[in-house]
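Heads up, one of the protein chains got dropped from this complex, but the rest are sitting where they should.
Moving on to chain A:
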Amino acid sequence: MPELEQAPDRGGPAQPLLIVKGLAKHFPIGSVFRGRQVVRAVDGLDLTIAKRETLGIVGESGCGKSTASRLIMSLIAPTAGEIVFDGEHVGTAGGISLKEYRRQVQMVFQDSYSSLNPRLTIEESIAYGPRVHGIPHAKAVARAKELLEAVGLAPGQYARRFPHELSGGQRQRVNIARALALLPRLIILDEPVSALDKSVEAQVLNLLLDLKEQFGLTYLFISHDLNVVEHVADRVLVMYLGKVAEVGPGDAIFRRPAHPYTSALLASRPSMDPTRRRTEPPLSGDPPNPIDPPSGCRFRTRCALARDICANSAPDLAEIGHAHSAACHAVVPDSGYADSRRMVA
């Protein structure tokens, strides 16, 4: 009888579980009247995720974090770039097949309702993936019940329910159970708690951290909420308009942010102390339209440190500390920033 097995660790502990190189997605837009334009939703993304770590991606709407997650999940085809999973290229001859890759990489979305089939009971939804991978129905359903137990939903009470009979928090638990059903090694969590109330958010975050221990999982955790990312992530990647602004260990990003955008994001958090309220917004304006991003550094239009060089050349991601990189002329020595003139607004 076929049975799903945890895929073996092929590369050993030193081999990153996921390596993404130069990943890009350009969406064509525009019409016959306005001519062809492209949105560079993700424009050259490099990242690595070590085994059993949690990488957090933060950024504002339109920065490309959700497009990045869908590219990594292979839900949409990239314009450029490659993905290496545990040392094997994804979707190329001699590498790991797309079907096998998608079994080992699972995803949980923000909207818990629209990501479940409303016509399937939740045990059927959870059993669906394993059945596609050849597990007999009875066995897949039995496994679904175990998983419901693991995510804190009593199978006797919930297994036969439909998605609309559950609360948002319960549905998100079902989505997590479904993601676990194929014994994945990497789970992409795209804003998994953003739609939940605070008290439920805490329950789901605790559950995610428990499951990570229990099943030895690796997480890619995408969120706009810096507090949540600080809570769960080992390393943090900050995105701005399709590019990486800064990446580094959680401690370094939150205690010693290097990129002016990271600092501004951190300073935009409500202070949680009513006697020390913010008096000045750290940034003015909204993020620019990704259809027509600023030249050079994409953040320069909102940056207090911007100089001429920032408009003329786009900064590359450069190492500025231990495993800590930032894409900013102002923080990289020898970038020419020191000799450049202040921008005339």
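Rule of thumb we're sticking to: a residue touches a chain if its C-beta (ideal position, glycine included) is under 8 Å from a C-beta of that chain, and two chains touch if they have at least 3 such contacts; residues count from 1.
Here, contacts and distances are computed from a predicted model.
Visitor: Of the options "Succinate dehydrogenase", "Acyl carrier protein", "Sarcosine oxidase subunit beta" or "ABC transporter ATP-binding protein", which is the UniProt protein name for the chain that has been left out of view?
Guide: Record says "ABC transporter ATP-binding protein".
Visitor: In the whole complex, not just what's shown, which of A:Q6, A:T92, A:N206 or A:S295 touches the removed chain?
Guide: Looking across A:Q6, A:T92, A:N206 or A:S295, the contact with the absent chain belongs to A:N206.
Visitor: Where the complex has a chain not shown, which of A:P118, A:G216 or A:P281 is the residue touching it?
Guide: Hidden-chain contact among the options goes to A:P281.
Visitor: Using the touch definition from the top, which of A:G169, A:G242 or A:P315 touches the missing chain?
Guide: Answering carefully, the residue with contact to the hidden chain is A:G169.
Visitor: Which parts of chain A are in contact with the chain that was left out?
Guide: Touching the chain left out of view, chain A contributes residues 60-61, 167-169, 197-203, 205-206, 209, 224-228, 230-231, 250, 254, 264-265, 268-275, 277-287, 289.
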